[in-house]
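Note that one protein chain is taken out, while the other chains of the complex remain in position.
Right, chain A next:
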Amino acid sequence: MRSLVLVEHKNERVEPVTRNTIKAAQILGYEITALIVGDRVEKVAKEVAETLAVSKVLVAKHSFLCHQLSEQVAQLLKSIVKRDSYSHVWAPGSTYGKNILPRAAASLNVQPVSDVVQVVDKDTFVRPIYAGNALATVQYISQEGPRVLTVRPSAFPVSESGPCSSKADILYVQDELLSELAESSTRFEGETVSKSGRPELGSAKIVVCGGRALKSAKNFQMLDSLADVLGGAVGASRAAVDAGFVPNNLQVGQTGKVVAPDLYIGVGISGAIQHLAGMKDSKTIVAINTDPEAPIFQVADYGLVQDLFTAIPAFEEEIKKLQRA
């Protein structure tokens, strides 16, 4: 029995969701190999080998893998899983993992399990269905084939990482295996990456989310400012994204990012099922809304019925006061 974890990375650094995935894989207690796919990945390989609890680091390095396109990564995963007979294959349940893992699973003739939130045993996993309104326990009944799993990162929190007690060995995938990869007609044409100096939404300890009631992109700056004082990230409801106030990658919800921070603050968010699915596992939930009947108050630990345009500046002031004290 052994696990293979597909590392999500951005060439310079490992994405935090990879750590959550390894945390989930560790529950079974099997030896874990981390697979890194890309072009300039030496730095990432070093980071994984030195700071993650894995026993081996496998690196597939080639210029045509630089954008980690699903066609090649899935094929590579298949070849490596077959060659080394892994019993479990894991990836983060991010857009990266969800793009690649089902493709690899189908070519291995395996029905994968998406968004694992609990590892029961080697064949049994719990996953949310119906936007998190139910939790299904599913079990592999087929004896053959690896178990192929994507992990809901927020369900496997990790503490700050330090160096590991022992360094893992770094092995490179041989050229023979890479040269077998079929050419794909897919071309990377470009990307628009939204950058901010704030913590990443999926792993931030504090998340401030805004809804349509903010009325404009400009008003969202109030939340940026509050998030900066708190050292948190900014998110948004689908309504706010659809209205064009913020880019899509800030969306929290069933179809956006799922967050579970220590503190979630919903500002001008009514609390559609779709949005609740993305934040209701947060430890402490604060809702600020003028409508006392807004559904978000049903899941909020602390509800404040007040106009956000007066509440948010006052909130920021109070926090600054607290920080000075």
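Assume contacts are C-beta pairs under 8 Å (C-beta built on N, C-alpha and C of every residue); 3 or more make two chains touch, one makes a residue touch a chain; residues count from 1.
One rule holds in what follows: contacts and distances are computed from a predicted model.
Going by its UniProt record, the hidden chain of the complex is named "Electron transfer flavoprotein subunit beta" among "Hym1 protein", "Electron transfer flavoprotein subunit beta", "RBR-type E3 ubiquitin transferase" or "Autophagy protein 5". For the chain left out of this panel, the touching residue among A:Cys66, A:Val158 or A:Val299 is A:Val299.
The omitted chain makes contact with just one of the residues A:Tyr96, A:Phe156 or A:Phe220: A:Tyr96. Panel shows chain A; residues 10, 69-71, 74, 94-96, 98-107, 109-115, 124, 128-142, 145, 184-194, 202, 206, 230, 238, 241-242, 247-249, 254-255, 257, 262-263, 273-274, 280, 283-286, 297-306, 311, 314-315, 318-319, 322 of it touch the chain omitted from the view.
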